[in-house]
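Every protein chain except one is present and positioned as in the full complex.
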Amino acid sequence: MTKILDHGYLQFIEKWGSDEAIIEAARMSTAKGFLGWGARCKNCKRPLGGESNWISCPNEGCEDAGAEPGDEKLLRFLWENKHSTPFEMAGLTIEVKAPILVFREWHRHRVPFGYNEMSARYVPLPDENYCPTVARIIEGAMKAGGNKQAQGIDGKVPTDEETQRWLDRLMESYALSQAVYEEGLAIGVPKELARCPVPVARYSRMRATGNLRGWLAFLQLRTAPGAQWEIRQYAEAVALLIEERFPRTWALWDEGRP
Amino acid sequence: MTKILDHGYLQFIEKWGSDEAIIEAARMSTAKGFLGWGARCKNCKRPLGGESNWISCPNEGCEDAGAEPGDEKLLRFLWENKHSTPFEMAGLTIEVKAPILVFREWHRHRVPFGYNEMSARYVPLPDENYCPTVARIIEGAMKAGGNKQAQGIDGKVPTDEETQRWLDRLMESYALSQAVYEEGLAIGVPKELARCPVPVARYSRMRATGNLRGWLAFLQLRTAPGAQWEIRQYAEAVALLIEERFPRTWALWDEGRP
Amino acid sequence: MTKILDHGYLQFIEKWGSDEAIIEAARMSTAKGFLGWGARCKNCKRPLGGESNWISCPNEGCEDAGAEPGDEKLLRFLWENKHSTPFEMAGLTIEVKAPILVFREWHRHRVPFGYNEMSARYVPLPDENYCPTVARIIEGAMKAGGNKQAQGIDGKVPTDEETQRWLDRLMESYALSQAVYEEGLAIGVPKELARCPVPVARYSRMRATGNLRGWLAFLQLRTAPGAQWEIRQYAEAVALLIEERFPRTWALWDEGRP
Partner (left out) sequence: MTKILDHGYLQFIEKWGSDEAIIEAARMSTAKGFLGWGARCKNCKRPLGGESNWISCPNEGCEDAGAEPGDEKLLRFLWENKHSTPFEMAGLTIEVKAPILVFREWHRHRVPFGYNEMSARYVPLPDENYCPTVARIIEGAMKAGGNKQAQGIDGKVPTDEETQRWLDRLMESYALSQAVYEEGLAIGVPKELARCPVPVARYSRMRATGNLRGWLAFLQLRTAPGAQWEIRQYAEAVALLIEERFPRTWALWDEGRP
């Protein structure tokens, strides 16, 4: 489990498929399967034990015919030519705890994804809200160049002291929201209405599942410099999960990282 | 434009397809097109001017051969046998203003839908929050039978006075949230962070587009008695739009309404 | 690997998720996890060792409080109320060899599926064509009642001898198609054009992946009596794979089988 922001996390639940399975699926078109990573001898097809350097064939009795690349070449071809269906043969399920404002962006990724989230209609949401740090706010406000979303209005940058005072006010607001939420629940206001004052910074939890093609598209948008810093922390944690489990596919994605 | 809740609305933008186009698409399988609604003479195939009652053929020179049903029979067959692809040949685009807590449920409808929503990263959200009425809260709390979401905790029902007092507190909470939001924006907190205190009852706006198959599935879930009353108001407004534009399909859906 | 029709097969490649994972995902909404299958003591929550019969609690020191159902109750509730997103948390990848005419129907299942198929643009398709048996043809022709697709024209039923003669003719047609295909390839007609004479009965191969929600919808349509017998053989083989790997979900689907 990776801790993210002040109260959030991202936890691996399950993966399916593999870099090899992607090759196997792609090879359906030519009726072949996975042949192996790394350079092979052109003559005997046995591995040469190195990916890129030419080495004379160490296999006894083999007439040295040069090296040919392994299946990493096909994986790169698929990736670079956007043959994306083989990347639907693998996938990832995770559990995430994040502020509602992050989930609101996350859920725009629709098609190859499924979500099951905590519901304030069923259970009162625990009193945990995202509180940005002073540094996050000031750095955000200072950011320039084509990222108006992150900027303050009119390019203003708050001082440390101003920021700290604002965070105190934010805590006041969180506290009042929570008090009103609890008061409503206590007198019998239905949960689905008592939640009205809950702020968008409130943490929620979900399971998210999707195929690798979908996750890579998610990463493309949500690790970009223009993405909100908070969702980028989650996206980078997803990227790490993918790096460990689909290292060759991840490397191709990483090359083209924004 | 239909007004919904205290500050919301639903507005028709565009539709495509029609009941007739659904028949035309379905008839691709047998290489025929739309033949007409209403009973036809079995012999001369001309309309008999009534849908269900047998009437002897009024067309001169026609040997009376009895009536056969029009394309309403095929539409019913498609619907009842879940041949759903023809219903993808029509659709609807609308504009909606609703509280974030309604949009959070709405956006779970993923596949045949597209959404473009107002973004608090780009513009400060106007200070409008959903405020349920006293009657809504008390009726919600009194609701029994398998709808635990709408109920208060332990089956408690608040009095009129308690409810009114809670609504006053809710307004206090909204006011403080807004004050802190504006204070943040004023000192230069980036919009994407200044929004932290904004409550889930805050109104937002979006365009939503989807095919008719998708909208009917949306209605199925969101007009059901178990759906939250607030989203049901929007779903019923969508149902009205569909009734006006796809009356025969709507009638079939309406028959099976939960 | 399950052999299907004269040259086809269906092979399990991989599954993800489980009946338990479906419950875990559904429980996100109430912030709980998988609690266990089978009846539990209401008091000590320990399993009673039977699913449906009330048994007094065998656990020492436990005051007998009656039994409560295990998570099979929630699974049934999800299923019966079409809460289908938790069923997107599991899935299945298979490899299939089937006639093109079967794949043409299969590929209409679009949204939660991915396919990678052999391509006649890349490799010549091996000379294997589906040849129905005499019994299949005659039974098909005799079928009555609302299944016009399976019937012969005008309700005619061929005799054994007629059928056998027709199958001989079919073989002639297959042989000529293949000869022309090979002649084209031999003189240098591009593979993508040389395939023109290949019949829709030609076998092809693919990997297919999808989530459990998608597979159950596939089964719903393709195990139905109105589905073509050939694709039903594949659908039943998919059903067996699901029965072994998701037995509780499968049982619920099986109850409502057409």
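Every chain is named by a letter (A, B and C) in the order it is written, and numbering of its residues begins at 1.
By our rule, contacts are C-beta pairs under 8 Å (C-beta built on N, C-alpha and C of every residue); 3 or more make two chains touch, one makes a residue touch a chain.
Please read all numbers here as calculations on a predicted model, not as lab measurements.
For the chain that does not appear, the touching partners among the shown chains are A, B, C. Although one chain is not drawn, the whole complex shows that of C:Thr163, C:Asn211, C:Gln233 or C:Thr249 it is C:Thr163 that touches it.
Remark: the omitted chain is touched by one listed residue; of B:Cys57, B:Met89 or B:Val157 this is B:Met89. In the complete complex, the residue from C:Cys44, C:Val189, C:Ala224 or C:Ala251 that touches the missing chain is C:Val189. Contact with the undisplayed chain is limited, among C:Glu68, C:Glu172 or C:Glu255, to C:Glu172. Taking the complete complex into account, residues 13-17, 21, 24-26, 28-31, 85-86, 88-89, 91, 93, 95, 111-112, 114-119, 122-123, 205-207, 209, 211, 213 of chain B touch the chain not shown. For chain A, the list of residues touching the undisplayed chain reads 82, 85, 108, 111, 221.
Touching residues on chain C toward the chain that is not drawn are 100-101, 103-104, 107-108, 110-111, 113, 115, 119-122, 124, 129-132, 136-137, 140-141, 143, 148-158, 162-163, 166, 169-170, 172-174, 176-177, 179-180, 183-193, 195-202, 228.
In the analysis below, only the chains that are shown with their structure count from here on.
Chain A maps onto chain B through a rotation of 180°, based on Cα atoms and reported in steps of 5. One finds 33 Å separating the Cα centroids of chain B and chain C.
Looking at chain C, one finds that residues 85, 111 touch two or more other chains.
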